[in-house]
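Only one protein chain is missing from this complex, and each of the others stays in its spot.
Every chain is named by a letter (A, B, C and D) in the order it is written, and numbering of its residues begins at 1.
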Amino acid sequence: MTVLLAFDLLLAASIVGLAAATLLMRDAFAMIVAFIVFGMLLALGWARLVAPDVALAEVAIGAGLSGALLLRTLAHLRGGGLSAQGGASVSAPTNGATQGINALLAGLATCALGLAYLGAPQNVPGLEAHVTDAMPESGVTHPVTAVLLNFRAYDTLMEVVVLLAAVIVVWQVERGLAETPAPALGTVYQGFARVALPVAVIAGGYLLWIGAEAPGGAFQAGAVLGAVAVLGLLSRHVRPAPAHRPLARGTFVAGTAIFALVALGVSGAGRETFEYPPAHAKTLILLIEAMVTVSIAATLAALFHGREPVTVATGKETT
Amino acid sequence: MPGLALLAAIGTPLGLALLLALPAARGLVWRALSFAPLPALALALFGTVPFTVSNDWLILGSVLGLDATARLFLIPAALVWTAAAAAARVWMAGDRRATGFGLCFLFAMTGNLGLFLADDAPTFYAFFALMSFSSYGLVLHARSEEALGAARLYIAFVLAGELALFAGLGLAVGETGSLMLADIADTALSVPTVALLLAGFGVKLGVMPLHFWLPPAHGAAPVPASAVLSGAMIKAGLFGIVATLPLGEAAYADLGVVVTAAGMVTIFAALLMGARETAPKTVLGFSSVSQMGIVALGIGAALMAPGAWGAVLPVLAFLAAHHALAKAGLFLGAGAFAVQHSPAARMAVTVALVLPALILAGMPLLSGALGKEALKTALGAGPAVWLPWITLALMLSGVATTLLMARFLVQLWRKRPAAPAGVESDGLVIPFVLLALAAAALPAIWPTVAGSAAQPIAEAAPGTPWPLVAGALIATAAAVASHTSRVGWSAVLSTLTAPAERAAARVGDALVRRRRALSRKARALPPALDGWIAEHRLGQTGIAALLVAVLVIGGAQHVAPTDPIAPPAAEQNGP
Amino acid sequence: MIDMPLLPLIILMTSLGAAPVLLALPERSARLRTGLNLAVAAVKVALVIWLAWKAAHGVVYDLRLSVLPGLDLHLQADPLALMFVALSAVLWLVTTIYSVGYLERGPHRARFFGFFSLCVAATVGIAMAGNLFTFLLFYELLTLATYPLVIHRGTAAALRAGRIYLIYTLVGGLALLLGTLALWGLAGTTDFVPGGVMAEVAAERPAAAQALFVLLIAALGVKAALVPLHGWLPIAMVAPAPVSALLHAVAVVKAGAFGIIRVVYEVFGIELAQGLGVTGPLIAVAAVTIIYGSLRALAQDDIKVRLAYSTVSQVSYITLGVALAGPVAAIGALAHLIHQGVMKITMFMAAGNLAEGLGVKKVSQMDGVGRAMPGTMAAFSLAALAMIGLPPFAGFVSKWYLAQGGIAAGQDWVIALLLGSSLLNAAYFLPLLHRAWFRDATPEAANAPARRKISLWLAAPPMVTAGFVLVIGVLANAPFSPLEWTRFIVTREFNGGL
Amino acid sequence: MTDVMPDPLTLAILLPLFGAIAAFLLPRAAPAIGLGAVVATAAAIAVLGHLVVQAGTIFVPLGGWGAPLGIELRADGLALAMLGLTALIALGVGLGALAAFAGETEVGGQPMARQRAFFWPLCLLLLTGMNGVYLSNDLFNLYVMLEVISLAAVGLAVLGGTVAALRAGLAYMYASLLGALMMLLGVGFVYLQTGRLDLAGLAGAPDSAALSAAFGLMLVGLALKTALFPLHFWLPEAHANATAPASALLSALVVKAGLYILLRLAEAGPFPGEAILTLMGVLGTGAVLWGGVQALRAERLKLLVAWSTVAQMGLIFVALARAGLEGLSDSWRAAALLILAHAVAKAGMFLAAGRIKDVIGHDRISELDRSAVRPALAQLAFALAAISLIGLPPSLGFIGKWSLMEGAMMAGNWHWVAVTMAGTLLSVAYFTRALTGFLRFDRVRAPLDEHRGWALADAPPVVLAGLAVGLGLAAGPILAVLDLGTPFGAIP
């Protein structure tokens, strides 16, 4: 126990240290790498707290996809290569005094929060009992999935809406002007991609399926599939073109639409919205998960790609 | 000794006058001019009264002397002469007719001072005539059209007056059988005699309707001459009445009525006429006339009620002294004003002139007011029927005098008296100021001078300010009215509101400037703050600050109680 | 006749409803606008007559709309309201006719008439407000509606005047808002009730009641142009003539005076106000205003500014009459509310005609204008004589009652005040008449071509109102005269205390 | 809910969502779809209103689970009023957007066609989020809804595509994210203390350090999102640089979401102390003054309007604080009235400002009067909206200020009355700057061209601004609606 506790302490310290390191890194690339490592350690910590679903999500999305997005942006900011120094500034750097005050205040706030945290009762019974009670009616056996797609399905729907909103905004913001092409992978990687892609697809499907009973589920699966798409983009296997737009739009909204339609569709006749008929609960949840997974994958890929495919005047390529 | 003193008193001016004939001595004479009255003054101040010195050899056996009453007249007269002589010396410094003037001046001085010392009728008459006729030269001095006219008028009246006086004195001497003035004054003279005497002295006094000569003469004469004409010589008329008429001995009701009525008319008519005058010195002349009206009231009352004389006489003496000093001061002041070159100096003189003007107008506690109050008290013993009217007249005379004084001060600026070029201003200002101060100090020094005769003055009420105030108000109103009639209503109103508006505008300007400065600062502040905040991204810092604040404030209430709240949370969290 | 409980609202809506239509009419449709204007104004007069007729027959009008709990928008038609409504309706009709002529082919007519209409709606609302809250609402509406009229010319000077006007009146409005809130908080109601609603409050917290009185009077005093809150009025003279006429005769200034009447009589109650010792200072303020305004008027060369200062002075007669706290003085005050309106509107319209027809804007230019514009100047002269207080014109009647009221209240000096004021009135009006009638025109003025022909639209209204001045003076004691009506009102306010 | 129909609460949230999806799928038909969705949503809200009037507060346990396990939707008078307001403004802004995006393209910005295509999905997503916030009864759900709003709002803020808009949008994004994350951490603390997420769980919870911390975090987070002084730094630029319909939505609605949540928190939870409430009032005062001062020196019309939003937000905080904790059970009404008043007026004002900018070609205040072209109706709308924002009777803004001052006065808190007065004077001052520009003519060289005839684009601002003024007369019914289901307990 004590060894584990020591490990926990060490891990927690590493997490905090990496967080600090992330902020202190001079170089933007190093900063992003530190952030990704931070995410990995964080996932480890969450695994220690018996939260494998979260850990998975963090690795796949929090660290992985976010890291990829950051790197891609950095590449853009540096005009294609990752070696150049810099990164755009928001404003003039603040002076030492202000920084000191900021640090002091943030530290004070953290201390106050820490005190409050320590003052809070430990082990207050949460909702686990309710969850356990309601599990049989949820249609799935994995509690996290049950919470995500049944008990708090509304939140999840809105989460998908957030994703949808994100992709809409990203498409709206970026429209392919003065564009540096995404870094292409070498041929070796292309070969790797050829092998890796089918595997990843299968892994994603498995994650989706297993989500009903064990850690895994739509988001993780979507993240894996999204990674597949990202690989596809990087390896130029997938080349978004204006012609793809309707399809892309359809894919983005499919998850949200199906989710919401199901939610509404099951209502009536004494049932509330989102109240799946117990008999069809598993089917409906799977259906939703499947659609959401596809949408998430497409959305994440699109977020990575970062712009609506439009015809640009250069005519070289629809990027 | 008294003889020598008398000789000095009369002989000094007379001798100086004679010395003037010698061209070589003229400078000396002019330098000594202001010392000429001093022997007489010294005699009056330090001589033991009464005393008489008979000089049988002189004229009809002249008797000279000084009694208590004459002394009270002599002192102010000598003072006035001294001041006027000092003024005359500078005034005439560059005058080509200075010698003539000096001659007349010294003769008049001799006559004036001498008549107070005369004890018998012929001597008195002689001095009186000497004074009167030599004054003609004073009035005429300028030789201008105006001066000629005034002198003509003057001499006509002097002639008439002398005639009446001569007749009166003659009759009186006849009736009394003695040449001595004291005897004449003790005898119940016949009415015509008294009337003649009154007329004769009345001319000098300037009581209406015998006043016509006075204002023009005062206006036309050079300033020092005006001062003595008004300050000293008029009093000779009064002294004549006091010395010759059997006041307190017999009642002359009809004459009393005439004199009283004349006095009343004089007080106000002089105002009306004076108000129309433009020359400031003429205005002062009318003021003298008006003042003599007051004196006439006292005399008239004594004529009607002899019992009142005992009370009236000291008061009249005081009034005479008061008027002599104040009015002579005013005349010299007018001269002092005339010789100033800068407006500021003129303004200073004007301000100084306000003092004698106020004294004359009856400023409470000063001699004018005290004299009037004392006269009122004294007349309490006089004819009861007239008393209310007289009281009223005295009060209104304050108003009238105030108006005249205001008119004088205003006209001084409008129509500056003529003055010879190159006059040394100090030579006028100093006598003027001294006289004015003497007039102001009169109530204080009078008891030491007059002894028991000062009793009524010392006991007099301080006087009321309202005639003065009323006069000032009327004067202001009249000024405003006349100004308005000249420039129109709206201009007047604008003038009235102008200072307030200017002040308001100035304050407004200052405020506007202040406000502008402030608003400039206020305008500069937000951008500066903005820039500062943006530069340091303090908005961001604000987030943390607010968070800390809220957490600390929120947490504080949980720290305070020592016993941490540890409720069985489970109970709170049932489904 | 059928009963219409909504009649006050309809009267209000005639002008309030017309405003948006007038605002929206294109600039070109002049005929339509004129027709609509006149029709609405005429209908309004008719409706007011109807309302008066019904009210005189005992029909009580009382409309309420709850806005906040316990706080209503309240329209009523008590005699006092009727008086003011009638005044504004009649004078609106006259001024509308005048404005049509005045603004012929001028710019922004749509805007002008729209806000003009709104302005009258606000005045009617002020008149019929049944509580201070409703009063406040229309008081602010009046501020807003008059602002575009004041700056109608759109020049820098007009905008400056507008800004000053807005600052004064909005600060006054804020004070009134605060006062209304305080009244609501203290008394629990803002209703106008004869005899007042403050009795209990005053008994418990006299200082608070006094402070409230001062606050309310100061707030209303801005519009009533009590010295020293009068600064906006002379400056606001840059407005076009009809606006000045309306501003001075009915709308803004009278709104303030009317508000003072309401506050003194129906919020505090006159006896309570006397008991609180607040009428004395009010009398003093009114007296100072009367004299000050006249004095300032004397020195003005600009005709309109002189008239403006005259208004400052004359409107305080109303305040004076109210504060004297006696029924007779009250009659004088109320009568003067009407009389001054009619007189002053005449003078302003006449002055407008002078400016339009001859380009005469200054007193010094008025030599011989009587010959050039006899009708207009006759009207002006009549009104001026009435203003001075010569019998048998309207002004005499109100001054007479004010003087009587002063004596009745034991304040004999009021007579001296009135005499002094009349003297000053004469001093600043008679020179105008002298110049106009008894002097010959200066050669250049005589030879100058008329700037503009004065149409009947412009010429008639001042003559008509001058006729009113004569009639309401001569027939003061006849039934249905303004004087009779004010007597009726005062009887009500003083509980038959006549 | 035993109806065959889905419940109107869910519909109020999902209908705009479907609209957004459809509009995203069919960009060319986006305006029609969008307006249709807004109308449909309004219809659902009308049905909901009917139910609330009948039944008071309505709860819908989504998924049939009920709190605390599941998520509940809750509709009461306050929520209903906000829903109605949002629908109204969405409709108005939507109509305004038809005209605003009608042109070809803006210099340096996005092509109009793109703006048109993207406006509607974002607007409808925003509506989804707003309605979701109003109806939510779950803290975490509120967080998610805030994020929906944030992303949609950022999208709207940068719709114009100019550098200024993008910069402002990014600053807004960061502020908004940080606010949301503070909210999230606050939710974590709440869960730590109470073990549940529904608002009702807060109501029963004992006051504790963790809850105080939670409240503190959520408060600051929401203050950041509502741009409470001094956390307002992001707002003026973001609102001023967005295109007019977007500005209208941002200023009228988005900032209100945070305020609404604050109201709900204050209603539900043990508020962490009098001092915090006073602090909010003080910060509100700062906002009123600083916002006013900044509006006074703003050089552009839209910037002025944006600063006025800062000031008005502050005023709402003052309204909350006006009578202390004791009075909170009544103060919320004043705050709610002010929220409604500001939303309607500001939507109208931004649309009007946009119209003016479109017609004149710029919105520099100092040169408004140099233009010979005067968009009279838009200017009228601006003036009407200003009347309500200044708080002149009979506008809704006046009613709001009246209730604010009334409560403050009753509680003896004259300082809040003074703040309100000062704010009013400042608002008069800064709005007069604009109005003077509208009404001054002597600097125009060309002949005036005032009435350019009617344009559909003028209708929404005029109607909204007119409503802002006219709704004051309907304050009674509005208050009655607010009190449905007695939020904050019974009327004291």
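Note that contacts are C-beta pairs under 8 Å (C-beta built on N, C-alpha and C of every residue); 3 or more make two chains touch, one makes a residue touch a chain.
Quick note on the criterion: contacts and distances are computed from a predicted model.
Name of the non-displayed chain as stated in its UniProt record, restricted to "NADH-quinone oxidoreductase subunit B", "Multisubunit sodium/proton antiporter MrpC subunit", "Hydrogenase subunit MbhD domain-containing protein" or "Peptide/nickel transport system ATP-binding protein": "Multisubunit sodium/proton antiporter MrpC subunit".
Taking every chain of the complex into account, the omitted one touches A, B, D. Note on the undisplayed chain: of the listed residues A:62, A:139, A:240 or A:309, the one touching it is A:62. Although one chain is not drawn, the whole complex shows that of A:109, A:253, A:266 or A:290 it is A:109 that touches it. Seen from subunit B, the chain kept out of the figure touches residues 537, 540-541, 543-544, 547. If you put the missing chain back, the residues of subunit D touching it would be 140, 144, 147, 150-151, 154-155, 158, 163, 166-167, 169-170, 173-174, 177-178, 181, 184-185, 187-189, 191-192, 197.
Listed by residue number, the positions of subunit A touching the unshown chain are 4-5, 8-9, 12-13, 15-16, 19-20, 22-23, 28, 31-32, 35, 38-39, 42, 45-46, 48-51, 53-54, 57-58, 61-62, 65-66, 69-70, 72-74, 76-77, 87-94, 98-99, 102-103, 105-107, 109-110, 113-114, 117-118, 122-123, 126-128, 131-132, 143-144, 146-148, 151-152, 155-156, 159, 162-163, 165-167, 169-170, 173-174, 177-179, 219, 296, 300, 303-304, 306-307.
FYI, only the chains that are shown with their structure count from here on.
Chain centres here are Cα means. That of subunit A falls 73 Å from that of subunit C.
With each centre defined as the average position of its C-alpha atoms, the distance from subunit B to subunit D rounds to 87 Å. Averaged C-alpha coordinates give centres for subunit C and subunit D that are 42 Å from one another. Annotation for subunit B: residues touching 2 or more other chains are 538, 540, 547, 551, 555, 558, 564, 569, 573, 575.
The residues of subunit A that reach two or more other chains are 112-113, 115-116, 119, 121, 124-125, 130, listed in rising order.
Contact residues on subunit D toward subunit C in their complex (touch as defined above): 376, 380, 387, 392-394, 399, 402-403, 405-406, 409-410, 417, 421, 424-425, 428, 432, 436, 439-442, 448, 450-451, 472-473, 475-476, 479. Residue ranges of subunit B in contact with subunit D, taken from their complex: 523, 526-527, 530, 533, 538-540, 542-543, 546-547, 549-551, 553-559, 564-565, 567, 569, 572-573, 575.
Within the complex, the subunit C residues that touch subunit D are 23, 26-27, 65-69, 73, 107-108, 110-111, 136-137, 140-141, 143-144, 148, 151, 153-156, 159, 162-163, 166, 170-171, 173-174, 177-178, 181-182, 184-185.
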